[in-house]
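Before I ask anything, here is the structure I am working with.
One chain of protein is taken out of this complex; the other chains stay put.
So, chain A:
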Amino acid sequence: MTVDSTAARKPRRSSKRAGAKKAAGEPELVQLLTPEGERVEHPDYSIDLSPEELRGLYRDMVLTRRFDGEATTLQRQGELGLWASLLGQEAAQIGSGRATRDDDYVFPTYREHGVAWCRGVDPTNLLGMFRGVNHGGWDPNENNFHLYTIVIGSQALHATGYAMGVAKDGADSAVIAYFGDGASSQGDVAEAFTFAAVYNAPVVFFCQNNQWAISEPTERQTRVPLYQRAQGYGFPGVRVDGNDVLAVLAVTKAALDRARTGEGPMLIEAFTYRMGAHTTSDDPTRYRLDEERELWEAKDPILRLRAHLEKQGLADEAFFAALETESDALAKRVRDTVRTMPDPEDMAMFEHTYADGHALVDEERAQFVAYQASFAEETN
């Protein structure tokens, strides 16, 4: 895989870029694969992937969507308390996730199931918090993938601090912070931009603008395109077609390379769409029109790569059939794992409150044990 990242270092302001799509009233965005599956070129970002790599990205997106759909189903069946679906955002997540190196560090929100997949986090590990058996619980350092953060925007600062530490260590790793259009209004995101800028921290801010913060459209968060926020902080920002996995991969890789070579932070706005509800508790019919969803269905990230693969003869029926089988197997594994996922022991709530212990926790744990034991005595 080769990605031309030189452009990201010197963002151009040409208004006549080839491949730049511009809807009425909307700024242009970086696109390398049209919704119809046609490869187009962009003067600042290019990518050259082998057929195998292209099939790999397709596989990632298909499996992620299948996992996500299975999780939604499991919520409907009562196996999960809640699920935050990534439906529609597969390209934004797989493209950016596949742009990271093993030694890079990722700070997600709670919807980055596709990025987790790219980092090697077992999908079933993501389900514990939605089932209510833990609040996360995977080892962030195993895959350099931090725990999901539910409070909106907080992780942008953690990512920035981590990146400041990377720079202190003299390492050439980069850090990527995920957040959404709603989070762009949070003070923590603004402060993260400030810190990252003044310390020139090697962090990429990856904003998935999925158009909706629960019921509020992006217009309720900003009067300017979000990527333009970066300019005020003194680092580059770019809007990429978030449903174009190739463009997302090229732009994110360029931004990460830029960060790791000491050129500081960058903001990527991945322009995409939340095809589903905010979470399984949400009802989007109360605040948005079906027509909008239909417009975005025509830009589906998976269909466009499939169209490309088929038109170019880069994948045959056997590949798609095998992937279907693999998807079914993943879904079955997810179902089986969730349904047999044990509840934590009662005592678990006292564990890990502190690393070095705390007298009050010890006292209350002992009281709890005695209280529970009192029932055992009564039974005897």
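Keep this in mind: a residue touches a chain if its C-beta (ideal position, glycine included) is under 8 Å from a C-beta of that chain, and two chains touch if they have at least 3 such contacts; residues count from 1.
Everything below uses one rule, namely that contacts and distances are computed from a predicted model.
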- Which listed name, "ABC transporter permease subunit", "Glycerol-3-phosphate binding protein", "Cytochrome bc1 complex cytochrome b subunit" or "2-oxoisovalerate dehydrogenase subunit beta", is the one UniProt assigns to the chain that has been left out? "2-oxoisovalerate dehydrogenase subunit beta"
- Touch with the missing chain holds, among A:Gly88, A:Pro108, A:Pro123 or A:Gly161, for A:Gly161
- Item | Interface with the undisplayed chain - residues on chain A | 134-141, 146-147, 149, 151, 154, 156-166, 168-169, 187-188, 191-192, 194-195, 198, 351-356, 358-361
